[in-house]
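Worksheet: one structure, shown below.
The complex appears here minus one protein chain, its other protein chains still in place.
Moving on to chain A:
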Amino acid sequence: MAEKLEDLNLPMTVVTRIVKESLPEGVAISKEARTGLAKAASVFVLYVTSAATNIVKNNKRKALTGQDVLEAMKDIEFDRFVEPLTEALEHYKQAVAARKSGAGKKKEDVEDVEMVEDE
């Protein structure tokens, strides 16, 4: 459990920024809508987590994996996110691999490596 209650909410400023970037320019978002979106995102984290841990439990495993998160999307009928998420996972794995083969850095240390993206 988190020490403070606000630790269980995603920061509204960041959520608002993400949303603004995805909407046409000049769209205003009311205060209540911002709060609502941030709350929704925070609850979504828990919702996905719980769906993924269900998969872990059902398979009598302990550790939560990336694959569990992907599987969970289907269980909660968010199949539309599976594809972009699979792609993101690929990128992520490449980035991690690049990092590891880099200067033999510690796992947590993500500095200096930039993944090259061909677009």
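In this text, contacts are C-beta pairs under 8 Å (C-beta built on N, C-alpha and C of every residue); 3 or more make two chains touch, one makes a residue touch a chain; residues count from 1.
Please note the rule applied: contacts and distances are computed from a predicted model.
**Student:** Name the absent chain by its UniProt protein name; which of "Chromatin accessibility complex protein 1", "ER membrane protein complex subunit 3", "pyridoxal 5'-phosphate synthase (glutamine hydrolyzing)" or "Protein odr-4 homolog" is it?
**Tutor:** Going by its UniProt entry, the chain not pictured is "Chromatin accessibility complex protein 1".
**Student:** Can you list where chain A touches the absent chain?
**Tutor:** 1-2, 7-11, 14-15, 17-19, 22-24, 26-30, 32-33, 35-37, 39-50, 52-53, 57, 63-66, 68-70, 73, 76-78, 80-81, 84-85, 88-89, 91-96, 98-99, 107, 110-117
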